[in-house]
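The other protein chains are all here in position, but one chain of the complex has been omitted.
A, B and C are the chain letters, set down in written order, and residue numbers restart from 1 in every chain.
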Amino acid sequence: MAMWMFLGSECLLFGGLISTYMLYRGRHPADLGPDQVFDIPFTSVSSFVLLMSSLTMVLAVSSAAQKDDRRTNLWLTVTALLGATFVGGQVYEFTSFYREGLGFTSSLFSSSFFTLTGFHGVHVTVGIIMLMALVGINKRGRIPGDKAEVVELVGLYWHFVDVVWIIIFTLVYLIPS
Amino acid sequence: MLGLTAASAAVLAGCAKDAPQDTWQPKGENAQKIHDLQWPVFLVAGIVGVIVLAAIGFVVIRYRDKGQPMPEQSHGKPALEIALTILPALILVGVGIPTASTIFDLADESDTECIINVTGQQWWWEYDYPAQDGCGGIAEPIVTSGQLVIPANTNVLLRLTSRDVIHSFWIPALNGKKDTVPGRVHTLRMQADQPGIYAGQCTEFCGLSHANMKMEAVALNPDDFQTWVGNQLEPYVSPEAGSQAALGEAAFTANCAYCHQVNGLSSTAPDGTVTPVLANPDQFVVSGAAPNLTHLMTRNTFAGATWDLLTDECRDRVWNASPEEFGALYLQGVTAECLNAVDLREWIRNAPAKKPMYASDAQKANSDGKVRGMPALGLNETQIDQIIAYLLERN
Amino acid sequence: MSTTADHVEHADHDHGDHGDHAPEAHAHEHKPDSYYVKIALILAAITALETSTYWVDFGAFFLPTLLILMAIKFVMVASLFMHLRGDSKIFSYLFYSGLILAIGVYVAFLATFRFFAST
Partner (left out) sequence: MAIIERPSTPALAGSGAPAVVTPSQAYGVLKRPVSTTGWRSWVFTVDHKKLGIMYGVVAMFFFLVGGVEALLIRLQLAGPEGTVLSAGLYNEMFTMHATTMVFLFVMPMGAAFANYFIPLQIGARDVAFPRINAFGFWCFLVGGIFLNTSWFLGGAADGGWFMYQPNANALFSPSHGVDFWGLGLQITGIASLTGAVNLITTILNMRAPGMTLMKMPIFTWMSLVTQFLLLFAMPVITVALFLLMFQREFGATFFDVSAGADPLLWQHLFWIFGHPEVYIIVLPGFGIASEVLPVFSRKPLFGYRFVVFSGAAIGFVGWGVWAHHMFASGLGPVSVAVFSMATMLIAIPTGVKIVNWVLTMWGGKIWFTTAMLFIVGMIAQFTIGGLSGVTHAVAPSDTQQTDTYYIIAHFHYTIFGGAVMALFAGFYYWWPKMFGKLLSERLGKWNFWLMMIGVNLTFGPMHIIGLQGQPRRMMNWTEARAGEGFFNLGFWNRVASFGSLLITIGVILFLVNVWNTHKKSSTTPKAPLDPWDARSLEWITASPPKEHNFDAIPTVHALDEFFHRKYEVDHDTGEVRKIASAEEVLAAEEAKADKHIHLPSPSYWPIILAVSLPIMGYGVIFNRLLIAVGGVILLLAMFGWALEPSVADDSDYDPPVDGGGTSKELANIG
């Protein structure tokens, strides 16, 4: 329940960041706007990766509910790997933008873009750390209380982060300014 | 207290000589519209307040513990509750409708007759009058500061913006306030029924000297306004050679003119070529502007309308003049006898000591080496005398 | 004890039942993995459709299509993966109240900037 509340609260956080981006997305020098820098095919792939990680996460939750430790650990690891792929993609994307001349401070568009996606990236990273911690602790059998529940909570968080990306991907990448 | 204030304000308004920024004494159409809306609202609020307070007083006295038995443990009466919910709702509908219509009324720009650009910066106001047919016709742009001169009985459209932070333009007797936001242009209607001076104040916190960022609106009847426009467009007259003022001109050119523009001021090189002196305050001042001093002595105040250019007597004479006499008195400007040399001297000697500003070397280091406000220039008293003599001719 | 309690009683038929430490059972029945895989396939298909707008011109339908597809994806993940559908109502209340508040507030916010006016 606390997790649900926390996520409700996060809606306002990301809402604020997305709104800021929406307000500022058009404010940039003509040659360095979203239409110029975004690499839609690339981002589509990494979005797809993140989306699929939701599937593996749900499988982990389901295995945990069936008390299948091995499968739980497997799926958690896969989820973490998919997440890491996504973050890796983002890092790559950021560096390539940077090489094209789009720094954090270049324009309002870039500041708000990096802030928004950066916040999301940090959330994913935190999620990965949580997943790996889960696997680690689980291996040593030290998840106290109801294991399935802890996995499910992390799952909620993970799905939420995915859902936020669904919105960001559409509003930020697909809809041109 | 509110009820009391509202009631007594209604009674006493008019008889006492109140503060010049009194918000309950409209002197123009727009402020009047606000007032017509607000006094009934205050009255209603006052009445509601009195009723509630009276009810509390009554209950407190009537039902205090005098040894009566334990009261009935009643949990409420929904019908009464609902009635007492609907009543305020109705009152608010009554308030809401005129509110909405006044909002749109005040936003209307179709009946304004002339345009003045108002720009706020730390910590003074610049007014520039674009050349236009409105306002009875202005042939060339005029730039001034501190006192906003408008034709009386005319609806003027102010276009407000700012060069640095947010300020707010407010002449309570003429209209409500409107923020001046950098990067945005907001509009505000101004109209004064009668010639006279109306006090105002920057009301959005804008840093160190926010308290010293005042302004005044001066309404002149249309003829006087035309005279004023004429004065502003008069060409530059060089001081008589060899006079104090001529020495002042040189001192000014050397020490002041790189920030302050005086239209028509020019310098003559040894070889005789004459070049106009153009200020470039953007290199020295954060906001990129300093007041235009071409006709300084046509205004009565300086440095964000915080100090008078007139001595107290002369000032009172202008402020207390009847609407008929006002225009002529105002157009006299600042004469040698009336000049408040004390404050002006102090200003030129060490401006930041008089008005908190951001102008020391250490402070400049934090803002790309530029000042906010006017720095101390380290002039000696003779130079100051000369400069004042020179400025006195900027009328 | 004859108290006023009984006429307060009628007031409460809400989530009061959580009050007595009743464990909120996570009692959603377990779906087979294939069920989730199917959902994921649908989601993948939608994503493919979305990205196709990058190459194919949808004309006037472009914006609404994207927004609707986005909403579908959102709801699918939230309600199926996150089990919002099966879980206690109060969870969805907590989450959706945040979500709806966020949408409402920020849409109003953008509206004050005339964000929706021109485009």
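Brief remarks follow.
Please note the rule applied: contacts are C-beta pairs under 8 Å (C-beta built on N, C-alpha and C of every residue); 3 or more make two chains touch, one makes a residue touch a chain.
Keep in mind the model is a prediction, meaning the values are calculated, not measured.
Summary of contacts with the chain left out: across B:Lys33, B:His260, B:His295 or B:Arg394, the touching residue is B:Lys33.
Between the chain not shown and the residues A:Leu82, A:Leu102, A:Val124 or A:Leu153, the one that touches is A:Leu153. What subunit B contributes to its contact with the hidden chain is residues 1-2, 5, 8-9, 12, 15-24, 31, 33-34, 37-38, 41-42, 45-46, 48-49, 52-53, 55-56, 59-60, 63-65, 68-78, 80-81, 84-85, 88-89, 92, 95-96, 99-100, 102-104, 106-107, 122, 160, 164-166, 168, 170, 172, 175-179, 181-184, 186, 199, 201-211, 286, 356, 363, 366-367, 372. For subunit A, the residues touching the absent chain in the complete assembly are 1-6, 8-10, 12-13, 16-17, 20, 23-24, 27, 104-105, 107-108, 111-112, 115, 119, 126, 129-130, 133-134, 137, 142-146, 149-150, 153-154, 157.
Subunit C residues in contact with the hidden partner, per the touch definition given at the top, are 1-5, 8, 11-12, 14-24, 26, 90, 94, 97-98, 101-102, 104-105, 108-109, 111-114.
The rule is short, and it goes like this: only the chains that are shown with their structure count from here on.
Centres computed as Cα averages put subunit A at a distance of 52 Å from subunit B.
Here the spacing of subunit A and subunit C, counted between their Cα centres, is 18 Å. On the subunit A side of its complex with subunit C, the touching residues are 1, 4-5, 7-12, 14-16, 18-19, 22-23, 40-41, 44, 47-48, 51-52, 54-55, 57-59, 62, 65-66, 148-149, 152, 155-156, 159-160, 162-163, 166-167, 169-171, 174-175.
Remark: subunit C residues 24, 26, 30-31, 33, 36-37, 39-40, 43-44, 47, 50-51, 53-54, 63, 66-67, 69-70, 73-74, 77-78, 81-82, 90-91, 94-99, 101-103, 105-106, 109-110, 113, 115 touch subunit A in the complex.
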